[in-house]
Each structure stands twice: as C-alpha cells, then as structure tokens.
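Apart from one protein chain that is not included, each protein chain of the complex appears where it belongs.
This part shows chain A:
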Amino acid sequence: MRLEPIARPTIWRSTLPPAIAIGATVVIASLLAMAAGGNPFSVLGLIIKGAFGSKFALLETLNRATPLIFTGLAVAVAFRARLWNIGAEAQLYAGALMTVVLGTGLLPWSGFALLPVLVIAAMLAGALVLLVPALLKVRFGVDEVVTTLLFNFIFLLFVSMLLEGPLKDPMGMGWPKSERLIAEARLPRIVDGLRLHWGFGLALIAAGVIWVIERRTTLGYEMRAVGLNREAAGFAGIPVNRVLVKTALLSGGLAALAGFSEVAGLKGNLTLDLSPGFGYTGIIVAMLALLNPLAVVAAALFVAGIFVGADSMSRAVGVPSYLADIMLATALLLMVVAILLTRFRVVRE
C-alpha cells in the first residue's frame, strides 16, 4: 500500500473523512458506554446536555475552554512554523507563577493598571521558558520535542519547590499553595453574578490577533514559509532561525496566558493542580483545528464540552468520566487519519 497525493481534492474528499471520523468517535464512545452499563443514547445526550444544555453548563464549558484556547493557540502557532512545542504545560505554569509573584502584593497598584502589567509579565515568563529550547535548537540542533517535553516535568518540580518554600501561603494550613491574588490582580467577570471571567474574552481576542498575524503580517508569512518548506525559505533569504525564535516567543507567551487566566480569572492562587494537562490537551485542540487560530476556539469548545459534559453525565448515570479522555483520544487519532485521507489516496500495490 502506498499514499498518492491528490492534486485537486473534491469537496467530498475534503469533508467526508473528517465527518466519518467524528461519527466513528461517537460510535466507539457509544460502545464503551454500553460496555460500562449505560444506554449509549442517554449517555451521549447527557454529555451534550451537561456541556451546553443550560446556562450554568454553557458557562462552565466556556470557562473550561479558556485555557485550552490559549494552549491550543500556542501549539498551533508553533506547529505552523514546524517548531514542535510540547511544553505548553511548563509555559502555562510559568505564566501562573509570574502572576502570583507579582499579583499577591508585590505591585500594590490600584485600578486597572496592574492587569496589563501582569499579562505582559506572564507572557514574558512563558516566552522565556520556550526561548531556551528554541535557542538550543537553532544553535546546536537539539530536538525541541525532547527538551520541551522534559522541561514540563522540571518546571513542575520547580513550581512545587517554590510552593513548599518561598511562595508558600503562611495562612495555608500547610498546603502547598501560594497566597491569594490581591483584588486588583483578579480578572473581573464578564457579567456580574455569572462565573465567566474576562480570561475568555482575552482568549477570543488572542485568537483573532493570531489570525491577523498569520494572514496579514510579515512575521506570519515568514512563519508559514518556514513551516511549509524550510529549505526554500532559507534559500529565498528568510532568516529561518530568527523566525523560529520569534515563533517560540509568541508560542510561549500564549501558553503562559492560560496560566495567567486560570489564576487571575478562576482560582485566585497557584496550586500544583492548576492545570489538569491543559498544555497537552492544547496539542489535541490545535490538531483538531488544523492549526487554524479561529478553528482553535471551536476545537477548544468541543474538547471542553466533552470534559464538562462527561463529568455531569458521570454524576447522573455512573458511567466513568474517563469516557471523555477516550473520546478525545479517539477523535484525535481518527482525525489525523482523516486529514491524511483528505490529501492522499491509498493505492494498493
């Protein structure tokens, strides 16, 4: 068997495989739900209802989608330039760390002066975390998949050390958590009384900005050229290494915003369970969105909806919420195959 590229994909060729992938995901999830003793229709119905069925559910989904939009964008931007940033998790914690370092009283500013500073500082922290692997890559050819992945573990231990030491909340009853942010460092809610915070708004803005950067700016053109054909880009005079470093800074900064938004919008302090793997899930989000920044928003909502809905379903009928993980993994794997099939045809030899 061999793959043959398709010069001009038909409309069916480009839409049918992804649709089948989604359908197959639902079928597989149903079978598993049955195996766990649930009625597949009610399980799927409950997932959808639990994710989007009420105002509360919808807001919960939007909240959950917020960090995923940031990490999804971070991964999408990096992958676009073929910089394999697997370290969004570490960059997320870097952003969160910077937020609590500056936001717990170190900068005792009032009014809205503090938030922009925190945003910028968090982004710088995340950018710095990815800068090191990016420099190692362009200078010495060190594989960034390895460095960024391993750095996740190192950085989490570093955060753990700080939370057990200098950043530990003295009033925290001994738990490894930071002090709470001062009021001026908190992201306000979009509508009073509802749990949705401005982090979500910031995420939407970020998606729009990244879209504009990719389409309209010189840097975006360079990033796409470097990602699509590094050799041709270099030949044409595009400074490939400089573009990769800039991409790394942007990607790391975006991932850090996920940490900032979770701390300043939702949690109010930093703990080691701030992220249940948002950095890694961002890879799924970016892949499902085909690296398109606007589609990242939709993919993040889809992924967040499955998680939130599965939690609620699990409480109602007792089918384990791990179903959500399986659904996502299945959706991702099938989607990768489906994307391949939109561009290649399988030929038997």
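Just so it is clear, a residue touches a chain if its C-beta (ideal position, glycine included) is under 8 Å from a C-beta of that chain, and two chains touch if they have at least 3 such contacts; residues count from 1.
We adopt the following convention: contacts and distances are computed from a predicted model.
> Between "Sulfur oxidation c-type cytochrome SoxX", "Ribose import ATP-binding protein RbsA", "Iron complex transport system permease protein" or "Amidohydrolase family protein", which matches the UniProt record of the unshown chain?
According to UniProt, the chain not displayed is called "Ribose import ATP-binding protein RbsA".
> Touching the left-out chain: which of A:Leu31, A:Leu194 or A:Leu228?
Selected residue, touching the omitted chain: A:Leu228.
> Who touches the missing chain here, A:Ala236, A:Leu294 or A:Val336?
Once the missing chain is taken into account, the touching residue is A:Ala236.
> Contacts of chain A with the missing chain: which residues?
Within chain A, the residues touching the omitted chain are 4, 6-8, 216-222, 224-225, 228-229, 231-239, 345, 348-349.
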